[in-house]
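The next block holds one structure in the form of structure tokens; read it before the comments.
All protein chains but one are shown in place.
Chain nomenclature is as follows: A and B, assigned in order of appearance, with residue numbering initiated at 1 for each chain independently.
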Amino acid sequence: MPNPIIDALKNIYPLAVPEIALIALACLLYLAGTWRRDRDLWGTVALVALASVGVVLWYTVPTRPPTAAEVYAAPIILDRLALLTKVITLIGGAILVIFTWYDISDKLAAEFYGCMLLILAGIGLTAMSNDLIALFLSLELISIPTYVMLYIPRRDDLGREAATKYFLLSVFSSGILLFGFSYLYGIAGSTNLSAIMDALRSTQGVDLPVLVLVALVMVVAGLGFKITAVPFHFYAPDVYQGTTASMAALLAFLPKVAGFVALARVLGFVVPAGPAAIAFGPHLPKLLWIVAAVTMTLGNVLALLQTNLKRLLAYSSIAHAGYMLMGLTVAQSLEATNSNVPGGVEAIMFYLVAYGGMTIGAFAVFSYLSTPEREVEMEDDLAGLGVSHPGVALLMTLFLFSLIGVPLTAGFVGKMMLFFGALSGKGDSGVLFRWLAAIMAVNAAIGAWYYLRIIAKMYLHRPVKPLPKTKALPKLMTLWSCALVTLVFGIYPKPLVDLAARTTPRLASNQSVAKASPHTAINP
Amino acid sequence: MADYLWLIPCLPLLASIVIAFAGPRWLRGQSHWPCLLAVAAACFLSMLVAGEIISQEQGDATLKTYYSWVQSGKLDVGMTLRADALSAIMLVTVTFVGTLIAIYSAGYMHGDPGYPRFFACVALFIFCMTGLVMADNFVLLYAGWEGVGVCSYLLIGFWFQRPSAAAAARKAFLVNRIGDFGFMLGILLLWSQFGFRLDYQSVFDRADTLAGTSTLTAICLLLFCGAVGKSAQFPLHVWLADAMEGPSPVSALIHAATMVTAGVYMVARCMPLYQLAPDALLAVAGIGAFTAMLAALIALTQTDLKRVLAYSTMSQLGYMFLALGSAAHPTITYAAVLAAIFHLFTHAFFKALLFLAAGSVMHAMGDVIDMRRFSGLRRLLPTTHWTFLMGALALSGFPLWSGFWSKDEILGVALEASKKGVFPTYYMIFFMAGVITAALTAFYTFRAYFLTFWGEERIPPEAGEHAHESPPIMTVPLVILAVLAAGIGLVAQPLTGWFGDLLAKTPGLHEHPHHANIIVMLGSSLFAIAGIALAYWMYVKEPKTADELADSVPGLYDASRNKFYLDEAYYNGIVRPAHATSVVCRIFDLYILDGLIDLLAHGARWLGQLFRPIQNGLVQFYALAMVLGLGVFLISLVWALGG
Partner (left out) sequence: MNPVAALNNYLMVGAVLFALGVIGFLSRRNLIIMFLSAEMMLQGVALNMVAFARYRGNVQGQAFVLFMLTVAACEAAIALSLFMVLYRHRHTLDVSVWQELREADQDPIVDDEPLPPLEPEEPLPHLTPAGREPEHAPS
């Protein structure tokens, strides 16, 4: 007798072929790295691997919406959100592979790129997760290689300190996250996300409400570590400062993608059973409101005080996480009122791409200008860049403009989507959302201050000590591809906006499936 | 026409990119060519556009959507360029003056180490400005608006080695931010009130639904806020005089002829909205009239030639706003817009001319611009002298010169508004202010003229032995502009009337016959001539009278000299009392307008300092902060649940 649940479980393997392939390749790299020590070889292998996985991804796109059994039993599900996330990470990963090319020694290249592939696989799995266990494992699949990667490229005391801090705090935060997961499981009686959302909706306000809140706060805290939300952001400035620019770029981008997608899943904004953000009730927007406001404000005011560039970008990345949290804050209200304004998760997806372009680009500028003898670290090191390296200075200006949100850059479009989303939030908390939009506007002004300070340094100051001319092709390629992303999606954002819009449930409602009781689906 | 519309902004952009990349290394001293060619081509195309619009029977806006920039749900922002009569006039003005100034700059900036940078910025500015006037929706308008702001910042701070230039650039940028903030709020309010549309046509079509409501007034006032910042009107006028730290061609192009008129253009463009909000129009007229008078009074005693011109720019912009603000009654709307835009048009020529001539004086005097240090230059700099005289006559509204015609239109409109409008008394006062300002204008313009070019010949030591007239590359644009400053007003409106015909083709603006007011004309000429005569008597005939007069009314003189202590008033009125509360005293350490920004900056810094100690490097502290944050969230949520 055909059992729909068994079928559903069997059907998941084709969906995960790209990730399985990535993990297999990573193992291959680890093994083969013991025979050949060649940076160029293993970097090329990683790039080829990513490209072929991209092709494979094309063929794994499911042709039909998931069945009820799959929604309530399968640990992973490939929907549009997952697909877009995978595409973003594969492209971002390829850029990062190129970026890190000269930052690691021949000796450790294979391990390094193996770890990179594992992280990318982890993000893909995170995006597909439909189950708490799968989600937890994929998140760890991101964290554990990151510990190793932090240690590999820079091996002095600062690098060690950065790795230690990241490791300890990451372990600590994953403990918090797991505690939240355990309560979620306990409340719903299932680890399946769709089932949890259904259960939450049915027990809303009746059964164990305090436990729901504890779970909510713990989950937000645990994932808040990944997205550098205040007050779980403390590691970021220290770690970014202590590691290489390329690793800082990786840390600023990849965990954020994973963290936001995971939040969208766990908090019920995008689950295969249809929109379910109502599950956590009115407390979720309030909590996220506070976190978003505090995160963007603190990130910006602390960035204002920095003179170390990597530290400054770390705080700026915290501030941008705050902007993106705004999207999560209003997502529920936008969904409930079925409004047509962009915002919510789709705005976050767009912003992640824009953010990736500009932040990786900015770090790549530092990395490009650095030499082993002299690392570009302080703001003063960039003085006079407009004269000595006009091209790079122009690109840096582009990235900074995008970070400020000047029109015709991707950062502007992203900020606009988030801002309009918050502005058109309806319902009781509409006023609150408008306040949040106002806070964002003030923050954008503060942000402009320190970004412009760098631009002024580059163009209006004489170099303290002239930077040497460098010609590192991989870094240049990174710079140009980031600039391309920033410009193209600033000038012509429509394709990406459309893609992002289709990830959210209201426009993908044709994907929603008939509701089935979690217990009949899971307990035979 | 629609085919080549995109070339007008894109050619200067291309030039800017080319100069930015190739300039420092290859073009060097030839960097002006791309800029010059692109702007001249844009000028040619703009004239084609204007020609086509004149030849049209019915004035329709030509819209060309290149692509939809953002289209997501209710947010639909198209990259749409618009060409109608109003934009065409602005385009011709901007690109024509831009071309002449680019030629002039090739001589003026010769040998400057930042030569390519200068032309890259100028080309970029032309791109932003043409984009601003060709925008068909408020987002694009705002983009251009910010773009010209950035270019202005870059060019004011062009000689960034001078601390004063860097400070002036910062001040301009910050003061503009305040205005832009209001502007953006206005656009957002507009967006939410007009069915989430942002293109002009849809917004203006729906304006009726809000007629007379306070929401519409709020929208108009917020938009005007942006204009106040950009066009240097009271109380955000403080940046423009300092902006003279930039090179003279920049002062001519950006801070006299084009960018500062963006506010006037915007209000004229949004006239369908303003027309329905008489209260907002009253505010526009009031601020315009007040600024016109205030700036004229300040200009009376300035000793820096360029600053005199800067204050006169503010004053003339005030005139334009006065005209726009008088548009409430439907029968005078057309006349009001015509007067404002016509004055904008003539002002662009003669004010650019005056600044370029002042630049020529500076060039000869070894960068000295203080009128107390030189005099009697009319023999030394004959061309500069004659062209400056043309500009000065136009600025003072001397009969038949171009400023005369446009200023009279403005005064006539204001008088008309006092007869027909909703607030007759107010408009009467504004009219009187306008007339008095006309006399003041003539006086201070010729004071500057006589101080500079008459009297005994004195040359500051900085000029060296061989102070000489500028090279032809600089004088030719001066001569062209002088001819235009003298004649364009007469030719364009009273003789041929093409300017009015062209403007009447702007969609949404209905031509309404109006007549020049002969009494106003005679009266204002009289005032202008009286002002010039007084200046002649005080500064040429009896040079001592000026000082005696200054001594006899020391209070007034010093007040004007010190810009009516506005900067100090900002300081004493708000900063001093704050000193009493010792907490804030450190923050308000400069002028209040800077102080407000400083408040934000210092507040942010202070907040940052407050949280800094947590980031002390110890892992346990971080973990502790995480746990505390977690605890706060938990307790507050649980508490919210219980309460």
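Note that contacts are C-beta pairs under 8 Å (C-beta built on N, C-alpha and C of every residue); 3 or more make two chains touch, one makes a residue touch a chain.
Computed from a predicted structure; not experimentally measured.
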| task | Among A:Tyr151, A:Tyr351 or A:Phe399, single out the residue that touches the unshown chain. | result | A:Tyr151
| note | The one residue from A:Phe179, A:Trp435 or A:Trp480 touching the chain left out of view is A:Phe179
| note | Missing-chain contacts on chain B, rising order, are 612-613, 615-620, 623-624, 627
| task | State which residues belonging to chain A touch the missing partner chain. | result | 132-133, 136-137, 140, 144, 147-148, 151, 157-158, 160-165, 167-168, 171-172, 175-176, 178-179, 181-183, 185-186, 189-191, 237-239, 241-242, 305-308, 522-523
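By definition in this document, only the chains that are shown with their structure count from here on.
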| What does chain A use to touch chain B in their complex? | 164-165, 168-169, 172-173, 176, 209-210, 213-214, 216-218, 220-221, 225, 230-232, 234-235, 237-238, 283, 286-287, 290-291, 297-298, 300-302, 304-305, 339-342, 346, 387, 390-391, 394, 406-408, 413, 416-417, 420, 423-424, 441-442, 445-446, 449, 459-461, 491-494, 497-498, 501
| message | Give the list of chain B residues in touch with chain A in this complex. | response | 20-21, 24, 67-75, 139, 142-143, 146-147, 150, 154, 157, 160, 166, 177, 181, 184, 188, 192, 196, 600-601, 604-605, 607-609, 611-612, 614-615, 617, 619, 621-623, 625-626, 628-630, 633-634, 637-638, 640-641
